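Okay, here's the structure, questions in a sec.
Here's a slice of the assembly, chains where they normally sit.
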Amino acid sequence: MTTRADGRADDELRPITFTRGFTSHPAGSVLVEFGDTRVMCTASVTEGVPPWRRGSGLGWLTAEYAMLPSSTHERSSRESVKGRVGGRTHEISRLVGRSLRACIDLAALGENTIAVDCDVLQADGGTRTAAITGAYIALADAVTYLKAAGRLKDPQPLSCMIAAVSVGVVDGRVRLDLPYEEDSRAEVDMNVVATDAGTLVEVQGTGEGATFPRATLDKLLDIAMVGTDKLFEAQREVLAEPYPGTLPTGS
Amino acid sequence: MTTRADGRADDELRPITFTRGFTSHPAGSVLVEFGDTRVMCTASVTEGVPPWRRGSGLGWLTAEYAMLPSSTHERSSRESVKGRVGGRTHEISRLVGRSLRACIDLAALGENTIAVDCDVLQADGGTRTAAITGAYIALADAVTYLKAAGRLKDPQPLSCMIAAVSVGVVDGRVRLDLPYEEDSRAEVDMNVVATDAGTLVEVQGTGEGATFPRATLDKLLDIAMVGTDKLFEAQREVLAEPYPGTLPTGS
Amino acid sequence: MTTRADGRADDELRPITFTRGFTSHPAGSVLVEFGDTRVMCTASVTEGVPPWRRGSGLGWLTAEYAMLPSSTHERSSRESVKGRVGGRTHEISRLVGRSLRACIDLAALGENTIAVDCDVLQADGGTRTAAITGAYIALADAVTYLKAAGRLKDPQPLSCMIAAVSVGVVDGRVRLDLPYEEDSRAEVDMNVVATDAGTLVEVQGTGEGATFPRATLDKLLDIAMVGTDKLFEAQREVLAEPYPGTLPTGS
Amino acid sequence: MTTRADGRADDELRPITFTRGFTSHPAGSVLVEFGDTRVMCTASVTEGVPPWRRGSGLGWLTAEYAMLPSSTHERSSRESVKGRVGGRTHEISRLVGRSLRACIDLAALGENTIAVDCDVLQADGGTRTAAITGAYIALADAVTYLKAAGRLKDPQPLSCMIAAVSVGVVDGRVRLDLPYEEDSRAEVDMNVVATDAGTLVEVQGTGEGATFPRATLDKLLDIAMVGTDKLFEAQREVLAEPYPGTLPTGS
């Protein structure tokens, strides 16, 4: 049996850690680590919504994902300097936003905007799935903050938990949570976003220069859901701790 | 039983047509229609490859997708005028490129570049899947052209056929090939890119403001593959006709 | 006597066709063909005018011209991807807008905006003149649509018809409606926009690496006006047919 | 008879002055004044040509036109700050370049590039025609400079002189060299670029919210050529003076 370079079993996650209150200005700020992948996820709240949504009574949630230039193995150029956001960045920002909007009731949020930022400090595969998983914690903290401030229309706008994980076929084996070394040579690569209610939010599977039978898709999903279950456990554990800063006293 | 607005069965495609030789400058030019969705797909060939690939002996294939401003129900603004390509456009361009690269052997292509353009003339849902399905025909014509010109390293660079279809859950029912009217209120939306060998290239499923159980994913895939099978038939039929222009006489 | 490559007389137009109702979302949609040059011209209507014009009681008409990347002999790059509109594109967009505004009474239009889009599907010389000539038909259809919808202030905002044609000196001869093969080696090149009342809207004549005597200008204008007269006939004929879609029932 | 606000006859130019050697870094630098319109025209020379032209033995000439923000009656915004060059700027830059290329033999120039810049310091109508007329003097000086430096392939690359003037119909009268006050309410507006050999380089006539009979076009051309003849005289006079700086001593 081929073992993985880091000694993990095929269906084993890398060590997962969440550091809540990583920075102090945003209402939610979490450093998430999936092994050597480290993403700073924040959720900033503002009163009001974009003009096209005003008066609807509904809130809004946006998300932006980006990689710091020095986060990759070889330094990559800064998108602000290039003057345009690349296709991959755009795509992942949209994915993070869609995934988080699946768990929040925007009517309960009221006319508040939550801006989620996922900035990759260090990349070692699975940055988008780490980003979604960490951003959920930041979002939960931001909701706690809004609730304490008496700014929610309904006290529980979050209907479920959200986590995401990558799976893939590497060396002919179906594996969970690929680091860069595996990801870069995977034959099939899939990202799965799920809820703790056992349902799916997004499934994106791609043959990388190869195609794959439907049976492989099934195995990939099986193992992905093993992974998201463990992530929900880790999320629940860390959210059992109190809010990591000073909560406002609501009106 | 709820019937669809256009009278189709849940697992029925809209009328599909391919007009090969739709324009005459590109080596491959196809107008594809999935019902009222009309996409002009072209494959233009150039000698040589981008600088970073020179001397590798490998060819290259790129793809760009765009919607004409007047193609949508309400006119949308022109991305060239806004000065930036939007996230959705970026995302679909990348999807079309990846999908087509799954069927072509870039070594057999030799140091030639094929630029695929998918321009939506009229949008009525499923533009990305129509684009991929039509672009395959344009690509096949471009390959025929290169072969006639004696510019291929290997006479058969295409290893399989590629087609794509959308599926979704609408009114609680799993349905194939959604027009705009269904797409805009679908609870789940999935795009499947497949090969005529029965394998998958890309699977992208999204809950739109909702999440979905894995059983739904399975049903969506079942019906999607019914659709792609019919698309392969249609593609085979149209490709049985000779190349729609004048072929070069090779060196 | 030198004959033209396509057998036409010097003062003969290429075959001209207009396909009204080419697409169905815009109020006016016309495919115009001047020989192998094919331009999709649409006129989309929106209620209201840009902020700087609000409350004036006047309508507005804008125009944008663009070439699809695959429309040219060699594929050209996409302006949205380059992130800026080129000088030629800008220039022609402005010309189309000015030309059409010459025939419409913006007070009669009321506070409505008509956005004209001219997208070149296939280029073989004379794309800007075909665009203007076809866009007039799309504009006429949009006006019919607005009238039916009861949204015009005055029932007849169009004061005349507009058509445009290219003329040039090729092989020392003054010729009408140049295809790419002639245009690319013309010594003098002129575009004339005229009205069916016999007046001129725009005259743009350029010596291409050469200069020309005033007598040549006169001959070019003579032949241009032969051409626009024939174009007005063709326009009248096609507009004699009823509106190609379903008209709204006005308020 | 309606007299003009500034007392001129209908076919009279404003006072024209050329200040050669206006600045000292470029090989040619001229401040041209058409009444209150003042444009700084420079011609900078560089060895070599753009990559796509290398090895052809031919030189190249480019031109850029721009207005300083404070040159207009109301301050206009800076295009560098807006991040894009506007349509009008683009259009005039192209016109200036085409006009000057009509008088220069690029083979005689050898593989040198001349970059012409026309920056409007103060605008009072006719900025594009003043720019072309002044830029011709700057170009002539740059050619003298290159000749002295022994960098020309052929000693006389300029085949003729170039001047430009605006004409228009104002208050129903055909008038020469319109200041802003007339230009802004002209019914017809035409720019004519001519050579001292009596031939035309560019003719651009536009009905501004009106159309015009061909007879008007003829009268406009008559009066324009009266104007360009006077401009050639003024150019000849100023070029009779020696080069306004220190010439290099050729190799």
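Order of writing sets the chain letters: A, B, C and D. Residues in each chain are counted from 1.
The criterion applied here is as follows: contacts are C-beta pairs under 8 Å (C-beta built on N, C-alpha and C of every residue); 3 or more make two chains touch, one makes a residue touch a chain.
Just so you know, these numbers come straight off a predicted model, no measurement behind them.
What's in place is 4 chains of the same protein, and the file's complete complex has 6 copies in all.
FYI, only the chains that are shown with their structure count from here on.
Connectivity without chain B: the remaining chains split into A | C, D (groups of touching chains, all others kept in their positions). Counted as hops between touching chains, the shortest connection from chain B to chain C is 1. Matching the C-alpha atoms of chain A with those of chain C calls for a turn of 120 degrees, to the nearest 5.
Put simply, the C-alpha centre of chain A and that of chain B have 30 angstrom between them.
Each chain gets one centre point, the mean of its Cα atoms, and the points for chain B and chain D are 50 Å apart.
Separating the centre of chain A from that of chain D, both taken as means of CA atoms, is a distance of 59 Å. Among the residues of chain C, those touching two or more other chains are numbered 83-85.
Viewed as a contact network, the protein chains form an open path, each link joining two chains that touch.
Interchain contacts (touch definition given at top) occur between A-B, B-C, C-D. Interface residues of chain B facing chain A in the complex, by the touch rule stated above, are 84-88, 90-91, 93-94, 98, 101-102, 160, 190, 195, 197-207, 209-214, 217, 221, 225. Only residues 23-26, 29, 36, 38, 40, 42, 44, 46, 64, 66, 68-75, 78-85, 89, 115, 117, 119, 121-123 of chain B touch chain C when the two sit together in their complex.
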